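The following block contains the structure, expressed as structure tokens.
Excluded from the complex is one protein chain; the other protein chains are retained at their positions.
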Amino acid sequence: MKRGLLYAIIAIVVVVLVVVSVIGVMQYSPKKVKDTLVVEEGEYPDSLDPAVTYSTPGWEIMNQIYQGLVAPNGTSYTTYIGVLAKNWTISPDGMNYTFYLRNNITFSNGDPCNAYTIWFSIYRTIIMDQAPAWILTQNLAAGNGIDFNITAEILNSINYTHPSQRDLYYMEYPNQSVQVVNPNELIIHLGYGYNGHKPYNAFLATLITPMAAAVDPIVIQNHGGVVAGSPNSWMESNAIGTGFYTLYSNIPGQSITLMASENYWAKNLPQNELNYAIEPPHIKYIILNYKSLDARLTDIKSGNAQIIEAPVQYYSTLKNISNINVKVLPIVFGSSQGAYYIYMDPYAFPPFENLSVRKAITYAIDYQGIINGVFKGFASQWIGPIPPGFPYYNESTAGLVPYQQNLTLAAEFLADAGYKAYLPNGTLINKNGKDFPQVNFLYDGDSPSETAAAQIIQQNLAKIGININLRPLTFSAFEAVVWSYDVSNTSYPMGLNFYTEDYTASIDYVSALATGGYVGTSGYTNSTVFNWTVNASTTFDENAIIQNFSLITHAMYEQYVMTWLYVPYILSITENDVAGIIPNPAGSGAGYFMYYNTIYYTT
Amino acid sequence: MNPLKKALGIIFSNGLSAAGFIIVISFIVITIAYSVIGNSMLPYNPYEVNLYETNMPPSPTHIFGTDNLGRDIFSRIIAALPIDIGMSLLIVAISALIGLFLGVIAGYFRGFIEEIIMRATDLFLAFPPLILPMAIAATLGPSLTNALISLVVVWWPPYVRLVRGNTLQISAQDFITMSKVLNTPFIRILIKGILPNIITTLLIYATMDVGTAMLELSTLGFLGIGIPVTTPELGMMASILSTNFFVYPLEGLIPSLFIFLIVMGFSLLGEGLAEIIDPNIRTHLISRRKRIEEMAKMKKYPVQG
Partner (left out) sequence: MEGIRELAIYIGRRVLTSILVIFAAVIIVFLISHVLTSNPAALWAGPKAKPSTINYIIERYHLKDPLYIQFEYFTLNLLTGNLGLDPVTGKPIASEILFYFPNTLELVLSALLIIIIVGVGLGYIAAIKFGSKIDAAIRIFYTAAWASPIYLISVFFILAFSSWIPLFPSGGMYSSTIIPPRTITGIFVLDSLLNLDFSAFLDGLYHLVLPSVSLAFLNFGIITRISRNGILSVKWLPHVKLAKAKGLDEKYVNRYHILRNGLIESNTMIAVMFGWLITGTVVTEEIFSWPGVGRFAYEAITSDNYPVLIYIVILFTVFVIVANLIADILYAILDPRIRMGGE
């Protein structure tokens, strides 16, 4: 009998396990559903509100559900095509953009989308004023600074389907950032934002971000309206846009499923009006799973995922998996994801004011060692602030060689600066100098590659006599420090930072890295350089742009403002029968393309 | 008979404790040796990054291979022993001292003060055992001291209950009652009467608890909270499992196996000792998970005057 019970228990457990696994295996092992594409990534979106999200996975979802006026023209990152706009004109001084909208655009719930909607959407982003709003507010504002000001109350009170005289007064007022001409035409006037009354040659690039996407005013008015300075909790997890996909399900932290929009407005558009950015999708469901790297690798191997995101270090591992297509993308894609450097904040740590100290640090780093050791060689050294592959990189870095390790030089510079220093053979030079004070070194502790690189940097610097305390923070805490203005009052005067594109334009990197004034870019606040960036962003003359970028690049290089480190390459990893991806550095889908509508299966 | 010999004889009379003893002693010997001699006893400097030998599989030159920065895993494991074992011993020792102090007061003086101590103990016992230390360690920032503080906060309550229970039992015995009547000073009663009677139970419980403390500590390391990043700590070394086990599983599995071995050693030793010395106490013993059991037992036989 004892035996009976034992066997019964074992039998029950075994039977349950076997039945479940057999059924599971039969149902789910590599049996691909052709109307479904499974994409696996690491990080769940920060928000589903286009005015709030400020992360690659968030923008990836936004680009499928919401649409803006324009999109990048295929793989090009300097030309654009119309999405909600059929076409547009730019005034000769670059200050006024007139957009002519397509007819009969609707949201997935049937509500119309027209110039009134765009007017509402852009002002909503500006008035909510969340972290990414600066992308618009550098050129646009809610008021004209004199006699006209749009507030949350005004946005909430307007009837967008049948605007009253008063409503039209606000929307059609000419001296404002967004002026409605008629339901199918609007003019965007630059010059009201914090850049001042100047044109901006990368303005269209800022319009392809979710910040300028059309949101449904009726839905928002029904769910709490617009509140100045505050996110809208309904919009955080729901999404109704004009895009080709709709939000089908959302399991926080686990997955998001998109379904082809049933009444997508461009479905019945004649072929000659269609372009890749608006064509109806081929695949019905896009499932985005957010999993650990191991799980992602397991799933692409077993056929449970068709596209995954994995760091470039895994290239050779992935190459060994049959039936998948792994490519190292051109460096511009890596640049758009992250170009890394060491920042040195002279306001928080006076020794960094000394050029020799900055030189010593720069010469101490083993650049090739990091690239080989951490990235298995799949990274490229760079000279900032323009990242490699971006327009004008080659022109502005002409004649410069990326920083090289030279421990002897490094030690000599450190000694010059008045500190004790060690030569590679261990000899102490400048015995009477001071010890270099300990300094905190910040990096993103969530990132394995940064954790590894920081430890290498620590050892490199220790060799010449500089001791740094590694201070990892989690990604969100890290970002809050490096992108705050608190320069002189920080406990993180040094760190490993990177810049990810907000919009595909060299000026995005240049103005952030050369004049940003944040902790993580604090090496430089210099009016000459500031003027060069203004010149580079306001002129439409190629040579003038190149000239100014080149001046900035050389100045920062020679002043050792930042220690430019590396740009890791990124991988495109898909199953062999996935086709139709149109890569563009502006994209965020798996890190390198804009839209899922063009993707199809070849078999 | 030589007391050391006698103790060894007791330990080796039981298979469990013998096995545990051997494991524990060998690790402690290595730990002490490393603490005294330092890096020179190791084949490689455990902190030294070597970018030309990263992620090496086990080989005669690196018997456990190297990690993602080319550091020798064997050397790092040895260097981690003083941290893991030492920290765990410290957590348990501090908790036991707190437990001894509060438990004896509660059990001996009874009344209002007992009520306060025991309710506070209940309170801390109810806090989530992993989440609260994580929260404290995360806010205090990464350092070994902070990790220690954060774990002690949730570690002491079972000791108070254990000591109080024992003190209650002993205080009820005639010789203590007599001493009280004779106005013997409390300190004297404590040292002569109470301590000798509770110390065995406490030691056995603590022995088994060291392993559990190590599991908890290494879990903090695994989650990357509270332990400084370059520190060789077994849990932190194992954390490579969460990103890299698909490609280099051994880099994380080997340190985890060492944790397992040490914890197992302490558990076996404690359990064996309990079996030999006092077969009755083992029902309310056995470490962290055993703490629950201990709680259940307390409920079953609440001692109240």
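Just so it is clear, A and B label the chains in written order, and each chain counts residues from 1 on its own.
We take it that a contact is a pair of C-beta atoms (placed from the backbone, for glycine too) under 8 Å apart; a residue touches a chain by one contact, two chains touch by 3 or more.
The structure displayed is predicted, hence computed values, not measured ones.
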Candidate in contact with the missing chain, chosen from B:51, B:136 or B:168: B:136
Contact with the hidden chain (one of A:237, A:404 or A:469): A:237
Of A:134, A:276, A:347 or A:600, the residue in touch with the unshown chain: A:134
Per the touch definition above, residue among A:222, A:325, A:394 or A:476 touching the missing chain: A:476
Residues of chain B (touch criterion as defined above) contacting the omitted chain: 119, 122-123, 125-132, 134-136, 138-140, 211, 215, 218-219, 222-223, 225, 235, 238-239, 241-242, 245-246, 249, 252-253, 256-257, 259-260, 263-264, 267-268, 271, 283, 286-287, 289-290, 292-293, 295-296, 299-300, 302, 304
Footprint left on chain A by the chain that the document does not show: 1-2, 5-6, 9, 12-13, 17, 20-21, 23-25, 27-29, 33, 36, 38, 46-47, 49, 52, 54, 129-132, 134, 229-233, 236-237, 249, 251-255, 257, 285, 287-292, 294-295, 298-299, 301-302, 304, 446, 474, 476-477, 479-486, 518
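The working rule: only the chains that are shown with their structure count from here on.
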Centre-to-centre distance between chain B and chain A (centres being mean Cα positions), rounded to whole Å: 46
Residue numbers on chain B that touch chain A, as the complex places them: 48-49, 51-52, 54, 68-70, 142, 224, 228-230, 242-247
Touching residues (chain side chain A, partner chain B) in the complex: 292-294, 297-298, 314, 317, 366, 369-370, 372-374, 445, 448, 451-452, 454-456, 458-459, 470, 472
